[in-house]
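Complex shown without one protein chain; remaining protein chains in place.
To keep things simple, chains are lettered A and B as they appear, and every chain counts its residues starting from 1.
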Amino acid sequence: MGDLLQLVITGLAVGMVYSLIALGFVVVWKSSSVANLALGQLVLIFSWFFYGMLVQIGFPLWLGFPLLILFALLVGWLIERFALRPLIAQPILSLITVTLGIAYFTEGVVTFVWPKSVAALPRFFPREPLHIGGAVVSQEYVWIAAISLLIFILLTLFYRYHRMGIAMRATADDQLAVQACGVPVTKIMSRSWMVACIVAATGGILISSIGGITNGLVMTGLKGFSVVILGGLDSFAGAMIAGPIIGLAESLGGGYLTPYLWSGVKDIIPFFIIIIMVLIKPYGLFGEERIERI
Amino acid sequence: MTLPCGVRSYKYADDMAIIRTKTQWVLFILMLVLLFTMPLYMPSNYWLGIATLTGITLIAATGLNLLLGYCGQLSIGHAGFIAVGAYTSAILTNRLGVPFPIALLCSGLTAGTIGIIFGIPSIRLKGFYLAITSIAAQFIILWVINHWSLTGGFMGMQVPYASIGSFVFKSRASQFYLVTSIAVLTIFIAKNIARSRVGRAFIAIRDNDLAAQVMGINLFFYKLLAFFIGCFMAGIAGSLLAHWMGFINTEYFSFADSILYVAMIIIGGLGTTIGPIFGVIFISTLEQYLTVGLVPFLERTFSMLPSGFATGVTPMLFGLVIVLFLILEPRGLAHRWSLFKSAYRLWPFSY
Partner (left out) sequence: MNKSKLRVIGAILMALIITMLPFLSACDTEEQVETIKIGITTPSSGQAAEKGSVMGHANLDAFEYINEELGGVAGHPIEVVWLDNGYDATKAVTNVQLFMDEGCVMYATASSAMMTATMETANRAGFPGLACFNAPNLHRPPQHIYGQMTDYGDDWTAFAKYYVENIWEGEGKPRMALHLLNNSTGYGARDAAMAKAEELGIEIISIDEHAATTMSEIESLTRIKALNPDVLYISSTPAPTAVIIKNAYELGMYPGITIACGHAGMTKELVNIAGADITEGVYGVFPTVSWGDDVPGMEKMIEYCLELHPEDEGNGDYITSWAQSLIIAEILRLTVENAGYEVLAEGGPEAWAAVEYQGIQQLDGYDVEGLHGPVSYVPGDNRLSKSLRIFQVQSGEIVPITGWIEAPLIKYEEYEWFGN
């Protein structure tokens, strides 16, 4: 039974990582109905930038982190200004493809500036794992869970009560009407991308502390999509709940099913969940169902 | 299609013809001749191989164009269906000894069937949800291939040469002819599908599927048909690819390739038959230029540059090209081409 506890705790921990990434996705979707398929690569480039700041140039943590935030703001603004603003009224295919183009471009920039494909961040968290019952969980995961929850609370409050947040939700609903009301739509899209990039940057630092900075971050980004589908594309609460569910499914599936099926079952579980969700409940557990009229 | 002035149709058949005037016939036959005599004037086997690879990509891109450009179903998992075709053909010819023509057909049918299975969600979903489903489909297909011993698992499997009867397609030239004939046939079929009732139904579904349903178009049937045709062509392309390379492995069919296919048809022009041709040729040329020309040149002359410079340039340029095309010319190169044709006809008001 110690096994089960271990698997459950690991699953929940890894799931919180996915939730963090999913939050970044939901931010962009909630404000502009754009699917940010470049999320994995953005996490990658922010992690590398942080590495560059801390290891290559040697800044201390209290300087490196604000610089990272500034960089994230810059990247968010750049993407919105030069890639998305020209495409405001275009069909959704163009928007998705342009984020894919950005993803490609970002991967190129990463190879360009940091030619190593693997690196390690300096250690922030103590290496002793926490012991819960008979199971262990490394401290990075605990921090990730805490910070995810914090970001989730901040974002929910922001979107519900702050003027800018309400404006963002309105923009996602109907851009034309919002423009007619005098809300600067371009500013809103800019801000939402900047926020998404900050979330991605924070996620990047935390995730890289676990396994180093590798191209695997992109794969983790893809798994974030499964969280978003399960939880609902426009729901923060959905992202927070669906993340641990997928993490648990991966962990338990990997732990118990692997001897009976094939090694590597755990990699495919998130994608299976996507297909199943899409057939039963496409809008996710907490998503809002869109009613289409002709 | 705009015709030069003075051309009139006296029969319905004339009105519907693809090639209308004598000039068009001459140009068309000239192009075919140039295409099929390519092995004679191509500088080396390498370029012939590139041309063959371009032909294979073109077949797959045409399929994707029917699915995405004409019917509007967002499918970003095309490389997965190509993989299905490739592995089907490989297993049939390698392990079961089935003759190549039958294997070719079967790989198309298998890919089409798998396409239908993963296309079922399209009944209820659109836009981003369908895109994510197709991405998941690709990963699941690749995972199954990787973990199934029949397909050689992670190590991949060997594929014998293509052969029809006793003629083996061993030389580069023969492979080129095989691929080019199939590519020309595929484009012809695609053009005719687009002009037929099926094509019109696709376009209606793309523009507004609810209205199409109200008008009496059976969404279920036509959407699945679009998936079937698109993936059938992908399967054929996969089979040709497998026999050309001699060895297949799931690493050849990555997610980045799927993105490239979507980019190709967008750059070329969605919803036109000539669009995929432009897109494929553009991307292939760019890729060749970068791999053979720019990168080694940079690496040799500028060894003072940071090591990632030369090798990071390729994905950067690709991504940049995709984004720029979407912003500046969203209707693709086909649109520019038709503008050029109209300008040529109208300048300087030649009547």
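What to note about this one:
By our rule, a contact is a pair of C-beta atoms (placed from the backbone, for glycine too) under 8 Å apart; a residue touches a chain by one contact, two chains touch by 3 or more.
Everything numeric here is computed off the predicted structure, so don't read it as measured data.
Contact with the omitted chain, checked across A:67, A:92, A:170 or A:219, is made by A:219. From the options A:19, A:111 or A:175, the residue with contact to the unseen chain in the full assembly is A:111. Touch with the hidden chain on the side of chain A covers residues 3, 6-7, 10, 14, 17, 111, 115-120, 123, 127, 129, 136-138, 207, 210-212, 214-216, 218-220, 250-251, 254-255, 258-259, 263-264, 266-267.
Residues of chain B in touch with the missing chain: 44-46, 49-50, 53, 146, 149, 152, 154-156, 158, 245-247, 249, 251-252, 254, 289, 291-297, 299-301, 303, 306-308, 310-312, 314-315.
In this text, only the chains that are shown with their structure count from here on.
The mean-CA centres of chain A and chain B are about 32 angstrom from one another, to the nearest whole unit. Chain A makes touch with chain B in their complex at residues 35, 37, 83, 86-87, 90, 92-94, 96-98, 100-115, 222, 225-226, 229, 233, 262-264, 267-268, 271-272, 274-275, 278-279, 282, 292-294. Put simply, chain B touches chain A in their complex at residues 68, 72, 74, 76, 118, 120-121, 124-125, 127-129, 131-133, 135-137, 139-140, 143, 146-147, 208, 210-211, 214, 255-256, 259, 262-263, 266, 270, 306-309, 311-323, 326-327, 330.
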